[in-house]
Each structure stands twice: as structure tokens, then as C-alpha cells.
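Excluded from the complex is one protein chain; the other protein chains are retained at their positions.
Coming up: chain A.
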Amino acid sequence: MPEPRETRLSGAFEAYRTLTLDAVVPAGPDAVRRTVRRRQRRRVATVAVVVAVAVAAPVAAWAALGRQSTPAPVTSPAPTASPAPTGSPSAGPSASPSTPAGRIERAELLAATVDLPAWPAGAGCRTRGVRLVERTGGDVLLSNAAYAYGDVDGDGVPEPVAVVRCLRGGSPYPEQVVAFDRAADGTPVALGRVFRSDPRRPEWLVAFDARPDGAVRVDVTDRVEADDTEPNAAHRQTRIYRWRDGRFTQTGGPTAFPAEPSPPAPTTSTSKPIPVSPLFTLTTTPVVYGPPDADGWRRGMTTVTVTNVGPDRLTDVRVTLPDSDPDIHEHSLVDGCPTASGGGGAFYCHPGPLDPGERITVGLHFMRRTAGSDHQIPVSVERGDDNAAVPGTTTRGSITVTFE
């Protein structure tokens, strides 16, 4: 009987509201004006640049990124690709801790020392205390053309999103798309990584854009042409990422290129890159939907059990559950997934490392509006590698769905 509980809860919240309202001490609208004026004064020197970049950046950044074979800076012909650091570098605004200042200008980013998300293995560039450079004089280049602003965390202030490129080693250079934000003390920090290239997974950046609404669009290709031409549609994919729960999650577009994209004729298995014996076994329990709850939704759950039957410890295991409308997976109710993400047509659960012979069980909850006939929902497990699956490691299974 939900009534008493409902009343009780409402009462608890009413009491909370009343008691807390009395304790709130607004600083007042005049304090707002003072803060905003102070910030505007600090930024006045760069306002002209801000306006120019705000209009031009999305267009400029969407231009192809240009893949140099020498560490020369991006010399994209895009006419607007030079939001040159005029004005004072306004290094490290001395805002009080509780007042993160406005948008991070490019000059400020170049003047700062930042910690970057990890590079792929063997990249040769540091991640801690990195000074980004525009041309020479450092290991990590802050791209000029591939630089845009979008309010990725929805805090009302657009964040810079940019390609950073490790200039050590050779071409193609390791690249990351990174969003920056202010730390509590106002200094720029890397907020998170949208994408990175990885030699073990042949995907390379072609283009990117940060939209004002905070979505970051990344175009990738699975082959780098020797003559620097742009890849054709078969080798180019557009993916959309959004900042969710402390990380960038893909929310649109395909997640991977088809395995073996148009192979050079099926030669007899000379170069099977991937081990053939399965790494996992996967078993599931059926979802049995009950009668509709008071809110009209039927609910049920399954447990998915994964066993590492391979010889190695697997540090990143990924359970993939494709979206399967009208069976809606309740992302908020996942058991046994310390890390999980959704988007791009699937839900991904990373239950943690798995030793040989070790077994792990994940609980997945479903809800559904209407009854239906018994059916199956696909599910798979694979070896993960930083948001991607290692090709050829997938074990597939299915979840039986029935109705009470």
C-alpha cells in the first residue's frame, strides 16, 4: 500500500524544506553583479578574440585535421584557424576557490601546465605536468585548427575541446581529443578524454567538432592513406560523445568499424591476428517480467555470468548489451559493474579484472511497458580496451525473456 509511505516521504521533505529555507543566507544579487563585473574586467583584453573564435571555431575545427608527416604545426588553410594569443595570457586567474572564472582562452591553456589523460602505450609523451605548445618547443602540440568550444558539462560556460598530439615517435602521431575545464582554483585542467588513437586499434581522427550544446562529434577512419587524402565513406565514421557521469560516453554513431574491412582477398588464413580459442564462457538467467507495477511498467532482471576460460588475467572485461526496445535496460540498476557506460546503441559494463578460471556475475534489470511473447535479447562479453572491444575476443550469448 503506497499511501502511507508517500505521505511520510512528502512530510519528511516538507520538514526538510522548511528547516533548510530558514538556514539559507543568500549573498544577494549585488554580490552577483560584483563577481560578474570582476570577471568581465579580467577578460576584457581578450573579448575581441573571444567573439571572433566563437563564430569561427566550429567551422574551422570541422575542417579536416590534416595529418602531417613532420612535426610542423597544423597549417590548415582554414582562414580562421588562428585565434592568436593576443591580449594578456591572463595566466591563472586568481579567483577565489568558489568562483571558477569564465571560459578558458587558448592563450591561457598554452600558458598552463596540465595533466593529460594517458597516451597509448609507447607514445613517448608525458602525461603529468605537460606544457602544451603551439608550434615547437615541446612534446605535445595543442592543435590550432582542431580546437573548438562547447558546454560539455552543461555548466553554462563553454569548455575548450581540442586535439592534442604527441610529437615524439613517428607518424601517424598519437592523438587525443581532450576537453579542458577549470579546477576549483581556476587553473585549467583536463576534464576528460573524448577519443584517442591507438596503434592496437586502427582508428584515426579525421575531424572533430564541439557543438554549443556540449556534444562532441568525432570522425574517425580505419586507414591512413599514404598520400594524405581523406578516407572515403566506407572508411569514415561519425561518432557523437557526451559528458555523462564524469566521463565521455559515446551517444551516437557506430562504435567500431566492421571487422576485417574489405580484406585483400581471402587468402588462406596466414594472418589471423586474433586467438581462436574463446576467452570466455557466458551464461544467463531468464528475465521473467512480473505484472505491471503501480507506474505501469513491468520489471524483471537477469544475471549474466562470465568465466575467464583463457590462460591470461584479463584486466578489462566488457559485457555489451545492445539496446533492445521495447525491453528497456535500467542503466541505474546495475549490479557488479563498477564502471559502466551507455550510448551508441548499447550499454557497456566493465565488471573489473578477471583471473584465469575466475567467474563474475552481473545483474541487469529490465523494464517494459507492454506484455509480449517470449523472446531473446542478445548479450556478449569481450576483452575491453579503453572503451573499445579487442576484435576477435567476443563470446556471444542471449537472455531469454518470458512473462509471468
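Basically, a contact is a pair of C-beta atoms (placed from the backbone, for glycine too) under 8 Å apart; a residue touches a chain by one contact, two chains touch by 3 or more; residues count from 1.
The definition used in the following text is that contacts and distances are computed from a predicted model.
For the chain that is left out, the UniProt protein name among "Multisubunit potassium/proton antiporter, PhaC subunit", "Amino acid-binding protein", "RNA polymerase sigma-70 factor, ECF subfamily" or "ABC transporter permease" is "RNA polymerase sigma-70 factor, ECF subfamily".
Across A:E108, A:D153 or A:D316, the residue that sits in touch with the chain not pictured is A:D153. Contact with the undisplayed chain is limited, among A:E6, A:D115, A:D312 or A:D355, to A:E6. Think of the hidden chain as still there; on chain A it touches residues 2-3, 5-6, 8-10, 12-13, 15-17, 19-29, 31-33, 35-36, 39-40, 97-100, 102, 153-157, 181, 183-185, 243, 245-246, 293-295, 297, 328, 330-333, 367, 369.
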